[in-house]
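After this line comes chain A, so read on.
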Amino acid sequence: MVPSTNTTSTDTSGQENPGGLSGWLQPQKNRMFILMTLAATAMFIPLVSNNYGLEVMTNVWFYVVLCLGLNIVVGYAGLLDLGYAAFFAVGAYTTGILTSQFGVNFWLTIPVAVCVSACAGFIIGGPTLRLRSDYLAIVTLGFGEIVRLIARNLEITGGASGLIGIERPSIFGFELSQIVHFYYVFLFLAILACFVSYRLQHSRLGRAWQYVREDEDAAEAMGINRVAVKLYAYVIGAIFGGVAGCFFAAKMTAISPETFMFQQSVLILLGVVLGGMGKIPGVIIGAFALVLFPEVFRDLGSMRMLVFAIVMLIIMLYRPEGIWPAKKS
Partner candidate 1 sequence: MSNTILEIDNLETHYGKIHALRGISFTVREGQIVALLGANGAGKSTTLRAISGLIRSTSGAIRYMGDDITRTPAHDIVKKGLIHVPEGRKIFKGMTITENLELGSFTLEDDAERKRRMDHVFEIFPILYERRTRDSAFLSGGEQQMLAMGRSMMTNPKLLLLDEPSMGLAPFLVQQIMKIVLRLNKEGVTILLVEQNAKVALKLADHGYVLETGEIVIRGDAKTLQQDESIVKAYLGE
Partner candidate 2 sequence: MSIQDILLQQLANGLILGSFYALVALGYTMVYGIIKLLNFAHGDLYMLGSFVGFIILSFLSDYIGSGWAGILCTMVLSMIVVGFLGVLIQRIAYVPMLSAPRLSILITALAVSMVLYNTVMAFTDGQYLAFKTDLGFEGVELGNVFVTYTQLTLVGASISLMVVLQLFVHKTLYGKAMRAIAIDQDACRLMGINVNKIIALTFFIGTSLAAAAGIMAGTYYGSIHFFMGFVIGLKAFTAAVIGGIGSIPGAMLGGLLLGLLESFGTQIPFIGTEWKDVFSFGILILLLVFKPTGILGKTEIERM
């Protein structure tokens, strides 16, 4: 998402297929141009859209952050995480508890949430990463449920009704209260998430994730500590979720355990798989589809999750790498 000045940039999409947009995307300058156009469009949406459009688009950016976070775990490192909503919950509850019960300033809760969610990632990742991938899926699922149940059962988390009256943040005395404010906040977070994802992907750590995903034994033989590398993926993914959770709590002002059900985790996973695991543009498209599809096709009613599920199945069967084309050459 960010122009690469890195000589090791290895994205070689469309070298053999210079036709169409993908060919045109290749030169650094054109890609830059597209990104600028997209960013500008995103910046100007509030000028033409009503609140509903903004609400939906804010939701899109929000899911972009979550999906990119999960993408680090699933897409980059190839670990199935079925309890990602837990990290998102950890962030949201950290902010919620600190602001509503202890009166801590919103901005101060973010570093706390980062630490807490990183710890959560570490706690779940540490002992379980030696497990086979399918066991890991179940452990993360169980972990997600445990976090939700704890939130539901404790007094400090407001029990089943959750927390209400979470403070809205302000910057330099300017309170973020309108949807348009949150639109820009989440847009900024989404861009930040893209930036961080991109930089990580094209780094030593990012490559290590891919090595481990493709062949664990070979990666280990090359001197890569697979447990440490996976743990990094878990912790960084958890931080993405935690930060998104902080802002989610601030935007909603009320959070309850129901938001962090298993279905939420599945939804985020859906976004990652739909667009294409491990590919930033793919994941962004996945997040768009996730949010826009139900809005545009409201008339489908209860059929719409079914349509979603079928699409997901078809994608896994016929195009497991997702909608976004894979690099060739």
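Selection criteria: all candidates are chains of the complex that A comes from, given by their letters.
Side notes on the structure shown:
In this section, a contact is a pair of C-beta atoms (placed from the backbone, for glycine too) under 8 Å apart; a residue touches a chain by one contact, two chains touch by 3 or more; residues count from 1.
Not measured: the values here are computed from a predicted model.
Every option in 1 or 2 belongs to this complex, yet chain A touches just one of them, candidate 2.
The part of chain A that touches candidate 2 in the complex is made up of residues 74, 78-80, 82, 127-128, 131-135, 137-139, 141-143, 145-146, 149-150, 152-153, 262, 266, 269, 273, 277, 302-303, 305-306, 308-310, 312-313, 316-317, 320.
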